[in-house]
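These notes concern the structure reproduced below.
A single protein chain has been omitted from the complex, and every remaining protein chain is retained in its original position.
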Amino acid sequence: MVSGVLRISEDLEPALVGVDVRESGANAVIAARELSRSFAESALVRDAVGRDPVEELAALRAAGLLRLAQQQRLSSGSVTWRRVLEIVRIIARGDCSIAHLLGYHYVIGETIWLLGTAEQAAALASAAVDEDWYWAAIDNPVDPDLVLRAAADGFVVSGRKTFATGARLADHVIVTGKLNGVAVTAAVPGDRAGLVANDDWDNIGQRATASGSAELHDLPVAVDEILGKFPPRDQPPTAQAGLVAPFTQLVLVNVLLGAAEGALADALEYTRAITRPWQSSGVATAVEDPYILELCGQLTAELRASVALAEQAAVDLQGAVDEGSELTHESRGEAAVAIYAAKTHSTRVALEVTSRVFELMGARATARRYGFDRRWRDVRTLTLHDPVAYKAREVGEYVLTGAVPSISPYS
Amino acid sequence: MVSGVLRISEDLEPALVGVDVRESGANAVIAARELSRSFAESALVRDAVGRDPVEELAALRAAGLLRLAQQQRLSSGSVTWRRVLEIVRIIARGDCSIAHLLGYHYVIGETIWLLGTAEQAAALASAAVDEDWYWAAIDNPVDPDLVLRAAADGFVVSGRKTFATGARLADHVIVTGKLNGVAVTAAVPGDRAGLVANDDWDNIGQRATASGSAELHDLPVAVDEILGKFPPRDQPPTAQAGLVAPFTQLVLVNVLLGAAEGALADALEYTRAITRPWQSSGVATAVEDPYILELCGQLTAELRASVALAEQAAVDLQGAVDEGSELTHESRGEAAVAIYAAKTHSTRVALEVTSRVFELMGARATARRYGFDRRWRDVRTLTLHDPVAYKAREVGEYVLTGAVPSISPYS
Amino acid sequence: MVSGVLRISEDLEPALVGVDVRESGANAVIAARELSRSFAESALVRDAVGRDPVEELAALRAAGLLRLAQQQRLSSGSVTWRRVLEIVRIIARGDCSIAHLLGYHYVIGETIWLLGTAEQAAALASAAVDEDWYWAAIDNPVDPDLVLRAAADGFVVSGRKTFATGARLADHVIVTGKLNGVAVTAAVPGDRAGLVANDDWDNIGQRATASGSAELHDLPVAVDEILGKFPPRDQPPTAQAGLVAPFTQLVLVNVLLGAAEGALADALEYTRAITRPWQSSGVATAVEDPYILELCGQLTAELRASVALAEQAAVDLQGAVDEGSELTHESRGEAAVAIYAAKTHSTRVALEVTSRVFELMGARATARRYGFDRRWRDVRTLTLHDPVAYKAREVGEYVLTGAVPSISPYS
Partner (left out) sequence: MVSGVLRISEDLEPALVGVDVRESGANAVIAARELSRSFAESALVRDAVGRDPVEELAALRAAGLLRLAQQQRLSSGSVTWRRVLEIVRIIARGDCSIAHLLGYHYVIGETIWLLGTAEQAAALASAAVDEDWYWAAIDNPVDPDLVLRAAADGFVVSGRKTFATGARLADHVIVTGKLNGVAVTAAVPGDRAGLVANDDWDNIGQRATASGSAELHDLPVAVDEILGKFPPRDQPPTAQAGLVAPFTQLVLVNVLLGAAEGALADALEYTRAITRPWQSSGVATAVEDPYILELCGQLTAELRASVALAEQAAVDLQGAVDEGSELTHESRGEAAVAIYAAKTHSTRVALEVTSRVFELMGARATARRYGFDRRWRDVRTLTLHDPVAYKAREVGEYVLTGAVPSISPYS
């Protein structure tokens, strides 16, 4: 029986051997690896029925992974994003729906620092750590804007978003809408009356992301729940606020790469244990087949290169985040370009790896009980989040003309 | 609602406008197109539960498509294989499981002419046409050989094959085993006691092919049911007998290409009707997006090239079949090389097209109700039938050294 | 010593074995093959210094290949373009500069039928056949228009074109300019005073195409040398006139494919004769190396598919040409789309084949005495004639929306 990720650590993580277990007050990476293996065991069940990963979020919480970033921020002033994004990638090896949920959670947690006042951010972060919140957002930019109207004790928000990943599971949500035509973002409890997150996500991949629609029926919002100075002004976003979109994109990059790493690790294990040598190969075992060896090496090289690029982008993002309100639009743009280069690359590589690993394993690996198609379905779904050609275009525009990507919900 | 193949004829078949409706006593191509559209409507249901396409085989029979090849053979002495293989491709546009079943049926029907005596072939073909048989085979070469032992009125066969596509549905089956160590093939009714075809095929693709295991428990076989002269001699296969494997491969090629054509046609329809222009594209409709247009053109060019190559291979196969017992090993080998070049090419193209069409359609096309992932799952499953690297190798060996592929179950 | 194309016929042309040697009153294909081999022997010398292929055009003339198409047209009313384009491809195997010159010659010869009156065309064609003209054109659309002004006995034309392939070598040229703002094309002798074709083409590939600039200094043009009815009217081009651009593109496609065929044939010969097995390959000869065999098979499959697509496009073009003045814009457009699909495909394949064949041969094949880089330089140069992305776009637009490419100098 192939259990999926038993050898992932040996196969893919030699560089992590020296992880400092005292980091962040807890051994987050080791915890993430263990959870990732555990999630891999149950991923097929969630995939089959699109089940919300309620117990799995509880396990992430119990391991301290939900509060990880906010805790770092509160204790040291900054978060080691390269490590946090690596944790997202590790979780994605086991189940990339859960990694998607966790990664968004981290970005949304950071959003309160990027958009809120220092006091708001600190208060929300403290509460988030104390109560170990899981965060989600209701802000899909493709749908019509949510609208805030004045009400007795502040405002009420109404409207509908087709997709709101994780909203059904969230302890706290951020909600983005328009107040007198000006964009505002508020943070409210996930169980507040007026907020309905539906169980209507039924897509071919990322099936356990609880990405269904959300409806807001006069959801009350207090003035001090609106992030940033009040009243809001209708002005271009700051460079700092403009980090939300590239940050989100880098989460997606790491989810894709984790999915590919998991697919390759599973395939290696299967090929060693189960694949039989081809009849005309002239070799005694599949792991001696010249074509299996070559393909395995090619996929490994592609995947490692893409991970190396994503890690560089994380370093660039870190630099931009650490600039705080001093961040320039030029620096934000350069970090965004690094991230979009990684997006362009990881999209191609994750699709290739999750599809071609079958060629290592052979025909019998298509048995449904292995569920090896789920990685491709997950990757194919997630890579369509926004069209990658436009990300390549933005990278190209920067290197050709020096123009950085405009701030937008996807850039 | 996108119905899948409504516009396939307009999109993909201009060259067929002039089909002669009197050909073969029936308008086979037009019938195939209609059935293909109908099969597309119900394909997702079969895919969901892996249901055997019993009604669909009945529809093929009613349209005269089961008896098509044998009827041509009996009436004119030869079959127009390019047209027959095109019918397989047309059916694959709608449901490539059914095309797989139909294509194997045609090859197995031809096998009685390649392996049997002229009398056996004529008698079996006449019965097949009269009773409109659906043929399958129990001969998976990867499993241990079936064994024939002498019994009261001839022989009994015993053994097990892991996969026996269509055997559960067959009116007549051919069974390949060893008699005193010599390979023999027999043709027997599908409902004969001793033959058990199980419903245990549960793979990620080609889910309606009824490709489960088959068990033979002392299945009786009469002497005259064994194809060819009796007693059989232990000698190398003739070039004519050596056509079975390349013939089967060319069926698979056409199933793959039909799947890709269906995927592209569906994507075109969806993109026209549903896809919205990307926010930063600067165009008013998706069909004006420069990247959608370019990708659409690239996939079209790749697919058309692959179909052109497959059609050339069909012409080469036709030539080899028409040589009959005069066929040389050199000529068989050249036809096989043409087919394996097409296999090499169509494998790459079908995987690329069925995966990348999502980039034309965008994120919402991943909703499960469209089921657009089934084509990739079908193609990914079928392309692993045997490792394509070895087919490329055989092509390369021929052009480099002039050596034709050795006759084997896969070559 | 590797002579380049000695085995091309065995490697690449099995399908041509049955060529009818009486066709066109001469065995054009066999003549083309012989000339191609001969041109291959001397190609490196022309490549080194960019020498005009004067003797080679004389050899084409002596073999009857210059007059081939016009002779067919005059004797039978139509030309077998698939065969003529095949001849271009065959010549390109040996030297794709010369194939470029020959292909343009054929298109320009056909242009007199597409643009001229029946009388003009017949008279020019008869003279062309009788005197065995080599044709060129001075019409590069990227440069400013040439201008015709009224003069004593008709008009004089002035202006400059940066590139005018073959003009230095031409017996007769067509010249495209503007007369009172209306586009006109005239056919005049190549040695007429006022026409200067310079020897200033010095590019990395297609070095023997004599593609330098041309200057017209009050070149006299008589009224009856202007093709079509006089005075010309400023109206949209007819569908028939709109065939010139796709026709030219299909010539380029065949030159690219011939270059790739020649590169592969040379590489096969070299690999058989010279390449040594790699030290860790475990095989005794290079032609047993698993990676060489696989790559060889892959390149063969890609190239055969691209040739099959180009041949289909030739059939479509033939159909359109044969419609004559009855040709509709829709039919012209469909032929153009078939040709642009072939352009898209052959561009990718020719670049890949001419670069990757080195991997079959190994390091020593980079010795300059073999000159194996010339194919890639030729292909890289020719594939930039116009940007291929726009050809893919036109194919995509057609299959997505049904809109055919607009008539233009490149479409």
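A, B and C label the chains in the order they appear, each numbered from 1.
Everything below uses one rule, namely that a residue touches a chain if its C-beta (ideal position, glycine included) is under 8 Å from a C-beta of that chain, and two chains touch if they have at least 3 such contacts.
Just so you know, these numbers come straight off a predicted model, no measurement behind them.
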Touched by the hidden chain, restricted to displayed chains: A, B, C
Contact with the hidden chain (one of A:I174, A:A392 or A:I407): A:A392
Chain not shown: contacting residue from A:S36, A:N254, A:S306 or A:T381: A:S306
Residue among A:L65, A:L219, A:V321 or A:A341 that touches the chain left out of view: A:A341
Interface residues of chain B (partner: the chain not displayed): 290-291, 294
Residue numbers in chain C that touch the chain omitted from display: 141-142, 202-205, 278-281, 291, 351, 355, 358-359, 362-363, 365-369, 371-373, 376-377, 380-381, 384-390, 408, 410-411
Chain A residues touching the omitted chain (full complex): 11, 14, 268, 271-272, 287, 290, 292-298, 300-302, 304-306, 308-309, 311-312, 334, 340-342, 344-345, 389, 391-397, 399-401
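We adopt the following convention: only the chains that are shown with their structure count from here on.
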C-alpha-based rotation, chain A on chain C, 0 to 180 degrees, nearest 5: 180
CA centroid of chain A to CA centroid of chain B, Å: 41
Centre distance in Å when chain A and chain C are each reduced to the mean of their C-alpha atoms: 52
Residue list for chain A, restricted to those that touch at least two other chains: 291
